[in-house]
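Mind having a look at this structure? Questions to follow.
Every protein chain of the complex appears in place save one, which is left out.
Let's look at subunit A:
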Amino acid sequence: MKYMLIMRTPEMVEMPEDVDFTEVINAMGAYNESLIKAGVLLAGEGLAPPDEGFVVDFDATPPVVTDGPYAEAKELFNGFWMIQTSTKEEAAEWAKRCPLGPGMRLEVRRVNETEEFDQDNEYVQKEHEWREQLGTDRPVQG
């Protein structure tokens, strides 16, 4: 089973001055390494600060693009890991080991397998094709 570990942090997270960033990076690196060496890590990315992104709001038609900060957002989605485990409990144990601090949360969601959808649906069929293109056209990473 595949699970996505979604990192959520409070929007206004003030880093205390005495935080040693090298230490933070090392802790995260060690965590990632432990996932790799246990054979469970499939992918993961961290996201750049929200001021480099924007929000597309669908309340209006046509949708409205706004720059941050986002008034309604109480939490920010700051990165993710994709892991593969044999049970939900294993995914939970790995999530608990993530070196995050108070105020931060991991949301853990199971990733749908494509077989769970109606395979005869035209768009499910198309999605397979899109995935195929995305999958094989992307350069192979070393």
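Convention: a contact is a pair of C-beta atoms (placed from the backbone, for glycine too) under 8 Å apart; a residue touches a chain by one contact, two chains touch by 3 or more; residues count from 1.
In this text, contacts and distances are computed from a predicted model.
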- Message: Just to verify: the chain that's not displayed, which of "RNA polymerase sigma factor", "Phosphoribosylformylglycinamidine synthase subunit PurL", "Metallopeptidase family M24" or "Ascorbate-specific PTS system EIIC component" does UniProt list as its protein name?
- Response: "RNA polymerase sigma factor"
- Message: I'm checking contacts with the chain that's been left out. Which of A:25, A:42 or A:64 qualifies?
- Response: A:42
- Task: Can you list, in ascending order, the subunit A residues touching the missing chain?
- Result: 30, 36-40, 42-43, 84-87, 89-90, 92-94, 113-115, 119, 125, 128-129, 131-132, 134-136, 138, 140-142
